[in-house]
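Right, I'll just put the structure down here and ask away after.
A selection of the complex's chains, in situ.
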Amino acid sequence: MVTALVFITTERTRINEVAEKLVEIKGVSEVYSISGQYDLVAMIRVKENDEMAELITSQLAKVEGITDTETHIAFRTFSRHDLEHMFSIGFED
Amino acid sequence: MVTALVFITTERTRINEVAEKLVEIKGVSEVYSISGQYDLVAMIRVKENDEMAELITSQLAKVEGITDTETHIAFRTFSRHDLEHMFSIGFED
């Protein structure tokens, strides 16, 4: 699993709207509206690097209401949870 | 569930060591070593605000090798996953 965290700044009045559009994109597993200088952080979890490239440079770019994004690729994931298992066997409600 | 993302900068040679110590703290559900200007992002998931305050201002402060932290509280979580369910029924291996 390839994971990335995308720090997102949105237009002031579209924070929740952007978050809802993002989670509809396959590969976006969670989106948090957060305190501080960024508005949202999106967690991207996909199988292949190419999927990540496509999602970041094309799909994300098409979501309206975003003013800036800063992507951070995860080198390693440390957790007592089996995240690969949790997020890949469709824990979607 | 109260969620926070903590952006962490560590001493250059202690990135993995700090990550392994962090995931031993109850409430730290995942830690990612990431590209970019921060070294790690820790996901904190706890039940109460007081637990969050204690973890951030006391427990995190005691982890050696950290040079700076910047905490961002999640106002809302958007996901097709039932994160509350996934992370609270002990998906710890």
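Chains here go by letter, A and B, matching the order in which they are written, and residues are numbered from 1 within each.
Definition applied: a contact is a pair of C-beta atoms (placed from the backbone, for glycine too) under 8 Å apart; a residue touches a chain by one contact, two chains touch by 3 or more.
What you see is a predicted model; the values in this text were computed from it and never measured.
Number of identical chains making up the complete complex in this structure, 2 of which are shown: 10.
Convention: only the chains that are shown with their structure count from here on.
Each chain gets one centre point, the mean of its Cα atoms, and the points for subunit A and subunit B are 17 Å apart.
Interface residues of subunit A, counted against subunit B in their complex, comprise 3, 5, 16, 19-20, 22-23, 29-36, 38, 41, 70, 72-83, 85-87, 91-93.
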